[in-house]
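Complex shown without one protein chain; remaining protein chains in place.
Moving on, here comes chain A:
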Amino acid sequence: MKSNRKSGSQGIKWVLISVSVLFMAIMLVLPLVSVIVNSLSLGIPFYLKSLHTEYTLSALMVTLLAAVIAVLVNTFFGIVAAWLITKFSFKGKQTLAALIDIPFSISPVIAGLAFLMTFGRLGWANSYINQINQLFGVDIKIVFALPGVVLATIFVTFPFVSREIIPVLHAQGTDEEEAAALMGASGFYIFRKITFPHIKWALLYGVILCTARALGEFGAVNALSKARGKTFTLPLEIDALYLAGSSDSITAAFAVSSILVIMAVTVIVARNILEYQAGKKQGRYES
């Protein structure tokens, strides 16, 4: 009886493994491999050449810039929001916690359009921006300019850091902070010595997810960025190359895509190393 049951569950195990592997191969691995294969279909010199165009380099710079700023901003606000939500009690806390998740549930295109309607020529904030420009003698543009791209990226990646930290802070409670405060430690000292060591790994993990998402953002940025070679990000550049339709440009599109694929794989590997490290370290402190 017992061995029967065991061989039965063994059978199920292998069926599940085959289904998963097959599914992953068809849905994930093959497409990604085909990107790399296609990108190299006209040879390595062509591959390198298509990465060296003015448009591609500009797009790479814009993408990295937007990602770096988005990660910095969201790390800061993510920590602040998570700290606020877990360590203080106030009215409207639940609402605030729910608001943070909006970028997860809303389509990025809508986010892009929302920024367009806010800061664009018809938007309510446009006149204020014009006033500021006149007052300080500057020429700040949000929509169809770099600030718009950065804003859209920040919006879309906003929840990642705080969502990673909040559960960890919740689980930790406020006892240790209270004990430290009783001994006369200041708020920042408590954060540095007590809270930060606790959220370190979750924070890094959140930053990595945030980076991955920022690099690949298309929808929101698409609504706010129209100048190829100036404000295009890598995903937009790939789209433009692909839509151009010539076989050269399609191969170039794959070549540029391969950069994003490599970045994504790097991020995933980094993530797994971190998870492994965090698990190992955590074991030392948790009982």
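Keep in mind that, in the parts below, a contact is a pair of C-beta atoms (placed from the backbone, for glycine too) under 8 Å apart; a residue touches a chain by one contact, two chains touch by 3 or more; residues count from 1.
FYI, contacts and distances are computed from a predicted model.
Trainee: According to its UniProt record, what is the protein name of the omitted chain, chosen from "ABC-type quaternary amine transporter", "Na(+)-translocating NADH-quinone reductase subunit A", "CO or xanthine dehydrogenase, FAD-binding subunit" or "Heme exporter protein B"?
Mentor: "ABC-type quaternary amine transporter"
Trainee: Using the touch definition from the top, which of A:45, A:137 or A:184 touches the missing chain?
Mentor: Going through A:45, A:137 or A:184 one by one, A:184 is the residue touching the chain not shown.
Trainee: Could you tell me which of A:84, A:194 or A:278 touches the chain that is not displayed?
Mentor: Within the whole complex, the residue contacting the unshown chain is A:194.
Trainee: Touching the absent chain: which residues on chain A qualify?
Mentor: 175-176, 178-185, 189, 193-194, 197-198, 284-287
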